[in-house]
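Note that this complex is displayed minus one protein chain, with the remaining chains in position.
Now for chain A:
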């Protein structure tokens, strides 16, 4: 693969509405042809950032460089960027074909070319049988594909997607996640998706940015964000995490009950500072071998069977919340546990992440 090229450079961009700062000095690089996710809880500024990329908001500060050109003040109809709206915003008085043609008509292209390009995108998005329908005659998934086709047919440098799967039910969402990824690959356009669903960004994104209160907390691959969260918030927001609160000490964290959790302490944490040790449920083992660095025994409070695996809630003296442990289905079959059992838990020092609390 060739060297990834930077397509979009968000350079110290800030936006405030009155006294509310929605986006606070964010800098990000988005590369050519990548599937990039902006992730965060509601109110984190991700939608405002997206609207600035589309041209519906103007930053108070900073630059937005597309192919090296500052577009921060370019109106939405003059930038090679298209947005797929959360509500889809299909024109209700136009057929599917008219909706998709609209953007090309605005470019004053010859009718034959418009027709050819619209036909091609309708084929790609499997919308040919619905070309003459009005939006009201379409299902949610079909509307979503029309919205996508309408934006893609413009061949933008950058396609922005605002919670594209939010309105779909869970099963359809799973299918559309893969569908979107396939399409992105096929058309070779850079996608920036906004979502509050961490699972969605883990599945779809090549790289993701986690935002909170208008600030960028971490920007990396889903794997890196999941395995090496930048701080406690990210660790908690992405996936499921067990937290053991305590105080930092050499080589780990001293829990409230005096137990020591062994793990790598970040250099920024001085001994005695409030810290939290964390470990993912799938990294915790039941009935660990003797050499496991961290061990604790507890009582099984509840079991949740999830088909592929079994989730245990284990009450331990380490934290006020029960420990979550994920056991694969076949491991659970080999050595069954039930509620009320006393079990031994163990995990490696390498799986422990320690953060400032």
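Note that in this section a contact is a pair of C-beta atoms (placed from the backbone, for glycine too) under 8 Å apart; a residue touches a chain by one contact, two chains touch by 3 or more; residues count from 1.
Assume contacts and distances are computed from a predicted model.
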Name under which UniProt lists the unshown chain, selected from "FAD-dependent oxidoreductase", "Polyamine transporter subunit membrane component of ABC superfamily", "ABC-2 type transport system permease protein" or "Metallophosphatase family protein": "Polyamine transporter subunit membrane component of ABC superfamily"
Candidates A:20, A:106 or A:273 - the one touching the absent chain: A:106
Residue among A:4, A:75 or A:251 touching the omitted chain: A:75
From A:63, A:115, A:134 or A:181, residue that would touch the chain that is not displayed: A:134
Listed residues A:38, A:83 or A:345, member touching the removed chain: A:83
Touch residues of chain A, complete complex, unshown partner: 54-56, 75-77, 82-83, 85-93, 102-103, 106-107, 134-136, 150-151, 154, 167
